[in-house]
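Apart from one protein chain that is not included, each protein chain of the complex appears where it belongs.
The block that comes next holds subunit A.
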């Protein structure tokens, strides 16, 4: 692992920077096509209702309306993201299941006509009682969201590893705590958008998607088309965070409207519709029990969870498994039990949000661990260091961990935050908290069952060698994969980053890649790109060997220069060798593909949470609390991440900042709120309370010097891992400041104020 890298490890500027800062970058909603129509979806105003009739005749008569469609006009086949539970229809047939469920759609000459047409569609409903509280969804006598799922159970998990009861019986101290999480939403700033068009039997969709491949697969399946006739193109994308991972009504309805009218149709969500479509973070109810020895070493843990799935499955089966699968990552223990019910409710469906399933369980576990430490009189940092996972270990649920610097992350963040000093000296009302997190570096298995590689790439060196284009199906959703992969390609080829071009995320042009989710691109797409780059380099060195009459293994290529390792002065430029290759042998191409090794155990659900590598991280946060109002001021946050080799430091820290930002919002401010009819009360960015620049504290992000032996150049995850510790870290900092524990998210000023009031009242009663 020589560190003589020329292109990776440097903060090169983003390849898309100039286009983005000048407004030239085109996002899906910025595209226009000749003759294009506008499409909108009519959604349900009720949380749960039977559809008695739909009358579209008035809407059809309105001038400017080109098509009106309902369930009668589209395939009846159910779709979804998790193959085990396809439970969604393009349009509802018998009943609607949440406020926002899809009922009909229109295509019109302009947006204004769309809204008028939607108002003219008459839907007669019989309103049904709704399930709005997930804690009671399984109770006797509750209405059923889907008749075929008894007691509203969508997913049920029972896993046990080791002997939990025995370990708890033998433990020095056993404690149980209960925590509750809230529903949050990804809230990317770019609203979802799709433009669908047909040429004969071929369907093309420009879409704000995190995975053109999954869109292609699911759309082809829904319409019974060969995948080759479905082309998905991702233009610039304005943030996803998990919310743009699955095809929506925009693509399905848009495709049908475009077919009907023979014209391109742009469909889109406004901000309120995005909230209604949702697929954000599941609210979870979490009961945690652990048994520890007298030094605080964890002997066994029991997690008993329930999550609010909303009306459909989305990626929720995976979310449910992830919630438990990633709990035993950062600390070592052998005995572990995980029970989970994911239930249906008449609310928008939940899915995969940054940190997928893991941040809330982490909040629960990290808060609980501080309670245990307090019971035993152990410093929260010490109890974590004592339990920290070591490299080359296997978790109780059979995940193999290679590189792991959990302990070093904790030690470094202790140092960097001034933990010991602050722990001693912070006044009442000021507090400091620590928490850890870990995340997968890509999922070990694809979302639908297939033996296709997870990533592929090819590189074309232009005929005169002055440029090379990387073709990749990977998806830059803002995280910077286009830049990172061009750095990796240039490094592998011995080329210059500045001469790289990229074509990405177009299923007709670029090779297969599963897309941007589960923090997989730098590692998995990077592995394919590295292989493609090395294939180019090998061909170049072979050609240069003939040109220089030197053995190929005496030659090296770096930053566009091919030179002899043994003889000074013998060199050629990349350009001249590449040109010669083209003249004598035709196009200079490199190809690569990546398939993960077989991973995980053989128990039910063993596949979820498997990954070729895991990131680790630790965060410390300092808060100050106003006892009169409960107001929380964040003084500072320190993060140390074990993310393997860093390809682009600035982009990497940007990922940590963004993940932390989302986690911080979820800790204290963000929550999707509903009224008693299942309608969202705060479907706007300001009332949902996205944090602004003035709300953000100083953030310090560092990495440990780590290397993942299975990754290209030693890389692993960064994009989501830093969301995982944040919620627990805030909970612990507040606990430290006030000596009170708020047991539900978000940890609002009001909850803190109430907890303080209760504490005071209790103290007064004791004093009296």
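Convention: a residue touches a chain if its C-beta (ideal position, glycine included) is under 8 Å from a C-beta of that chain, and two chains touch if they have at least 3 such contacts; residues count from 1.
The rule is short, and it goes like this: contacts and distances are computed from a predicted model.
Asks: What protein name does the UniProt record of the undisplayed chain give, "Sarcosine oxidase, delta subunit family protein", "Menaquinol:cytochrome c reductase cytochrome b subunit", "Oxidoreductase" or "ABC transporter permease"?
Replies: Answer from the record: the omitted chain is "Oxidoreductase".
Asks: For the chain left off this view, which of A:45, A:75, A:162 or A:239 is in contact with it?
Replies: A:239
Asks: Among A:324, A:480 or A:494, which one is in touch with the chain left out?
Replies: For the chain that is not drawn, the touching residue is A:480.
Asks: So that we can see where the missing chain sits, which residues of subunit A does it touch?
Replies: Touch set of subunit A with respect to the missing chain: 11, 13-14, 16-27, 29-30, 32, 186-191, 236-239, 241, 270-271, 477-480, 648-651, 653-654, 657-658, 660-662, 664, 684-686, 690, 692-694, 696, 699.
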